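Everything on this sheet refers to the single structure shown next.
What you see is the complex with one protein chain gone and the rest in place.
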Amino acid sequence: MYAIITISIVAIIVLFFGAIQKKKPLLPIVYIGLTLAFGLNLLGWNQSVHYYNEMYIADNFSIAFNGVLIFTTLLVFIFAPVYYKPVKRPLEDIYALILFALVGSLTMTGFGNLLMLFVGIETMSLSLYILAGSKKFDPNSNEAAMKYFLTGSFASGFLLFGIALLYGACGSMNLEEIKQYLILHQHATSGMLNIGLLLVVIGMTFKIGAAPFHFWAPDVYEGSPTLITTFMATVGKVAAIAAFFRLMNSSFAEIESSWKITLTVFSIATILIGNLSAFYQDNVKRMFAYSGIAHAGYMLIAIIALKQQAAGVLLLYSVSYTIATITAFAVLILVREETGTFSIKSFNGLAKHNPIEAFAMAIAMFSLAGIPPLVGFAAKYNLFISAIEQGNLPLVIVAIIGSMISLYYYIRPVVAMYVNPPSATSAIDSSSNYKKQIFLAAFLMIILGIIPGMIINLI
Amino acid sequence: MELISILLLVFPLLGFLTIGLFQKQMNRNLSGVLASSFIFLNLVAAAFLFGFVTASNQTLEVPLFDWIKFGDITIPFALTIDRLSALMLLIVNGVGLLIHLYSIGYMKEDEGVNRYFAYLNLFIFFMLTLILSSNYLMLFIGWEGVGLCSYLLIGFWFKDRANNDAAKKAFIMNRIGDLGFLIATFILFTTFKTLSISEIAAKASLMPSGDLTLMAITLCLFVGAVGKSAQIPLFTWLPDAMAGPTPVSALIHAATMVTAGIYLVARSSVMFVLSPVTMDVILVIGTVTALAGGLIAIYQNDIKKILAYSTVSQLGFMFMGLGLGSFSGAMFHLTTHAFFKALLFLAAGSVIHALSNEQDIRKMGGLRHKIPFTFALFLIGAIAISGIPPFAGFFSKEVILTAAFEHGLGMGLIATVISLLTTIYMFRLIFVVFFKPESKELQANHHVHESPKVMLYPMAVLAILSMIAGFVQPPKLFSETQGFDNYLSPVFAKSNSLVAASEHALAVQTEWMIFIFPLLIIALLIFLSYKRFVNNKELVSPTGIQSLFAHKLYVDEIYDFCILKPVTFISDIFRELLDQTVINGFVNAVGSGTLFVGKKIRLLQTGNVGVYLVLMVFSIIAILFFNIIL
Amino acid sequence: MILVLLLILPLLASLLLFTGKLGKHSKNFALVASLVVFAISLLAGYAFTFAHDKILTLDLNLKELLDVDIILKIDAVSLVMVMLTTLLVPIIIASTDKKENRTPNFYALIMLMQMALIGVFTSSEMILFYIFWELALIPIFFITALWGGENKKKISVKFLIYTVVGSFAMLIGILYLYTLTPAPHSFSFESFFQLKLPYSVQVPVFLAFFLAFAIKIPLFPFHSWQAETYNASPVQGSMLLAGIMLKMGLYGIIRFILPLCPDVVAGGSLIFLPLILFGVIYGATIAITQPNLKKLIAFASLSHVGLIALGLLSNNHYGIEGGILQLFSHGVNVVGFFLCYYMIVKRTNTDKISDLGGIASVAPKFATIFLIIVLANISLPLTNSFVGEFLILLGLFQTNKILAIIAGLTIILGAVYILKMYQKVMYGERSAATEKFTDLTFSEMLVFLPIIAMIFLVGIFPSFILQLLEGAVK
Partner (left out) sequence: METTITQIQTIPLQYYILFCSALFSIGVIGVLAKRNALVIFMSVELMLNSANLLLTAFSAYRNDPAGQIFVFFIMVVAAAEVAIGLALLVVVYRSTHTIDINALNRLKW
């Protein structure tokens, strides 16, 4: 809770400094603020406090995910200066919006009431709409923003209607009370309830960008400024999936039969469509968009295999996905700065001049592909186990086939970096700070791959 | 005793290693001496053992160590020395020693002389392993080992492609036989749960005659023997093997290795006598081979080839002996044959040596004045092999002939014809090479010289042997003491006891017939061939049926057509079509297929937000439909 | 302790090498490190043979932290495999020529590979096994992709994906079995072996595992990556692949398929044995007319490993023990074979058989060594592979006589293609390529020494391995 407040204040401060045209202090303030928030967030560990009669619940689940979200945002901000090198103006609006989006996502992970869920989602989405279009004079960016906005608001309409129906059916928007209601009327669920639930599920599915509501994702990811894409692909997705998990886990576990099949179908479709579409991409940024979709599909498995332990697995998966994606995008930004294109060719021979970046990228790719002993593998196989223990073998088989396919397009940048002759004559210069971050990320991927239990058993 | 028998293997191996490892450093003359001395030591040891087993009529079992041992399978390295192996020891080491000595002279000028002697010692080692082994798998070691050595020695002059081809051919054809042998060992092990020769003999002797398993075993073993001893259909490698140095042909491809097949059958006599089918097969194969070999030999013009086919024919003759159940007879002929065939080869070698590597007899003639000793020795060998008394060949052939006649008149006659063929081609050879007026180029060539003593003495020794060796067992007509039979009787006692003694011993007058009749024909033949070959200068080119034999029955061509070509063809098909096109193609197709699907499926992403919205709504409707209505 | 060292040392070595600090000395360092590892493995062997309990075990209960329980075991089979690995890796490292000046990363990858391989052979926990199994893929992929020959890129990627497809199939199998284990579920081998699967379950499990192993080994018709990859990758890579990595698949058969699906192995002998057998003949036949020396080795190896697989699946202890023995021998021989190939290519820069010839006349030492190695490859008695092949065929003969006899044909075919090759390469008149062929240097001889030694040692005293295995096979 305090984290949320802190970040909001920081955002406002940032806006203020921007208003008085101070560029220097912006990022330091953000860094300090986020670190502070991170700390405050962890303070509440193991004492699940309920704020404002259960509007917001700071239990380990939300705290863990918030930690991930804040940390990711911090990383994003660390990459910001490199990305915005050419820009002169203070950019306070963008930073502030990112922070607001973060606030929204933090709200989503810990909501105790559908109202909070909606508010969180909208806070995040609205900020993201603008961020997507933040490159005012780039038609791609505009288009991305527009598409995102149209589809997004459309989807939230459904979400809202669903919430309304649920409210009507259960007489409350408090997760706990909804649960109680469902326990009582487990076997006599009204059609209204089912429709409402399905509409909510659809809304959430849209937010995590899973098939068949994934259409916005590739275009938006490709069109938005890369830094923002990074943010969306990581924070946005993780927050949404966490919220989705909390929703399903805390309220609708009793009537899982009514939504499990639907989600299974979603998951299978997502994995296949995501991986297959990524298969033929030459534009790496778009490829990551599709891979993001595919991973959303994998994360759905965690929700399908609903167990308390699945939360830990989901956390691990989010962590692995986030770190890998951030690293990949960071390198992508670098390469883009150098070559001016997102084409896979721009990676040619990167290993020659920038071994660290290349190494990190390779690790990230292998981790996403789920090759041992990286964290990606640990996450995947824990996920598969929790699914298979629910007797979901077909789903797992599809997922594994998906991984097979994914290996191909994940390996392509690696081959390009290590095998192809370099196109650039000199090394791409990146701040040592940047290098450090990237290397840290790669290191994390290996370490967590070796000791994933540390994270799984957190919650 | 144990020590000595082990030494038998140690010496030649030592020789091989010392000479082989230090070829570079070693003085070229030294190596020959060294090798020969090792073999000499061996010969002494062999003689000692021979004496021992002859005196104390017992078989020596020398276990060395367990080679393969786990679970219920135990295959030791162990040596067996009974009278049979002792006899072989004498032959191999004796002839081996002589040929080593001969080689010192023969290979003097060759630059690879050290390598040569190394191989020669290695060969002796493997041959002795073969002879001494107490179980079939260890025997197989020697079996393949000698094959390897023959490969190395045939291809000794490896610069020449023909030699390599010959070597390769020999090895591969042997391998075909070896497969038979190997399968035999499998069956043996599965039936008897052991591979020890003696135990198997003991167990087999309890089985009924005509038992199918035994038949299978013996047939497989015989396949091996066919490969090794160059019987039809696997005989064509032996003539080609003449590409190697002549002493090698004498040692490996006349005296010792090729007789391994005979030895194998004799070793396993118990099983063979118990499977009459196999015995008949052996008899038939042997007869056909002997006949064909003899006929082919008549139409050859290469001095070594003639001798090679004669070897083929003689080996066939031995197999006839085996097929007729006269194991000791076969062994007897093996012994004498080792002497005079080695002699003949060495003599031929000395002829070739004299004419500086000329092998075509059409280019020879009138050499009896130029190289008298060689001529004399050659003549002795010829007489011996033609079976003219009192030389060795006569006696050993006599035994087999008798057996043949005991088996039946027809068989006997065929056998006689075969033995007469020998006379024809041998004396053709003699007359053309030594009597025929010498040809132009030969007169031009003046430095035709007699071979050095180091080559002549060994031949002399062999000559003496091939004169007197027969007397250990004169025909029944003259003496009741069947020395050779008695010597080997303990070895074959069991197998002989298993078959009913041949129904009717021959009447005395028939024996006289067998004895006199051939001699007359031989005399006649010698006279005829003298007329034919000495007077007309040029040998008429063979016609009709003759050319069939001249081209050794076209067997090579048949193989080429039936086996080589198809295999190469299939190989190409597999490589080009199946492997590249079909299998690899399929794998790649899967990859590109996925690529194609990816290519298509991403077109779903039209980029038109209106379409997205529509699709979203449709899927929503579908979901609601499936969940609520159904 | 030994087990930990076996795993940690190569890892540390590779990390150290990755830093690139050692520069010039990388090769020597790697060589020393691998030799130390070899010494340790010898120690393990000693401890194994003379310890009271016949199995070295290490079980760190770290499931909480790692959610993979580290269980390492060395039984007879593992020991043989580890020995093979630790024996071959130094040879492979030593074989690299100075002139090629490989970067430190090259040796680092090899050491990493060794670590992974040892991990595969020692781990006794399914996921651990799987992790190492996949990890072993990465270094060889890079070795091929970075130091490979022409169109290395396509081929290395194809190889990677092909094998990963197989191992994912295995992953499915593993996860499936995991669910069958009595709760609380566990991945330890024991818990897997204890569950007696009904036939209906064994079949899918068999298929899942067999696919993975068949691709890795490779068995017909999953072999199409093999020749390409050998051809594309540097010779050290080919050695690693053919010498050790293929053995992972065979090891897998011994470890999992035999104990997990006995009924399938027993019952299905007429379904998959003929297929494998066809592959054996197939490889040998192709090798006969193969114009490229390296591909010839590849197909010869295809035929040999097929034979080993036949032995292992022949479902009786002759076949299995023979298979394991042969697995060891084949590793040694094929590496020797590749070494010879390397010597030739280093000097002549061609591996087309038709371009070569007459080497024997200028390089007698090399000729002799090459001859010994090829003879070992066609399993001449007293060389290491004879005993193995004999036992394999014997075992196969117990199962099915016809198959055994057909399999025996390889003895002939092997002789055909090997001698054909040897004659064309070594004998005859010298060609342009081999005009300036120099004989082996002393250091090169040293590299060959252990191989020749193993060929005869195992050929003459196979019992020490066989009796070692006796307990494990039962």
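Per-chain numbering from 1; labels A, B and C assigned in written order.
Methods note: a contact is a pair of C-beta atoms (placed from the backbone, for glycine too) under 8 Å apart; a residue touches a chain by one contact, two chains touch by 3 or more.
Source: prediction; values computed, not measured.
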Report, in label order, the displayed chains that the undisplayed chain touches.
A, B
Touching residue (missing chain; options A:I9, A:L150 or A:A427)
A:L150
Pick from A:M173, A:A378 or A:L444: which residue touches the chain that isn't shown?
A:M173
With the full complex in mind, choose from B:A493, B:L519, B:L564 or B:V617 the residue touching the hidden chain.
B:V617
For the chain that got dropped from the picture, name the residues of chain B it touches.
602-603, 605-610, 613-614, 617
Just the residue numbers, please: which parts of chain A touch the chain that's not shown?
115, 118-119, 122, 126, 129-130, 133, 136-137, 139-140, 142-147, 149-150, 153-154, 157-158, 160-161, 163-165, 167-168, 171-173, 192, 218-219, 222-223
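Definition applied: only the chains that are shown with their structure count from here on.
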Graph class of chain-chain contacts, one of line, ring, star, complete, other
complete
Interchain centroid distance [CA atoms averaged], chain B/chain C, Å:
38
Go ahead and note the Å separation of the Cα centroids belonging to chain A and chain B.
79
Rounded to a whole Å, what is the gap between the Cα centroids of chain A and chain C?
43
In chain A, which residues are in touch with two or more of the other chains?
408
Could you check chain C for residues that touch two or more other chains and list them?
161
Please give the residue numbers of chain A that touch chain C in the complex, ascending.
366, 371-373, 377-378, 381-382, 384-385, 388-389, 391, 393, 396-397, 400-401, 403-404, 407-408, 411-412, 415, 418-420, 450-454, 456-457
Contacting residues of chain B [partner chain A, same complex]
591, 594-595, 597-599, 601-602, 604-605, 607, 609, 611-613, 615-616, 619-620, 623-624, 626-628
For chain C, which residues count as touching chain B in their complex?
158, 161-162, 221, 223-225, 227-228, 282, 285-286, 288-290, 317-318, 321, 358, 360-361, 364, 368, 375, 380-382, 387, 390-391, 393-394, 397-398, 404-405, 408-409, 411-412, 415-416, 419-420, 423, 426-429, 460-463, 466-467, 469-470
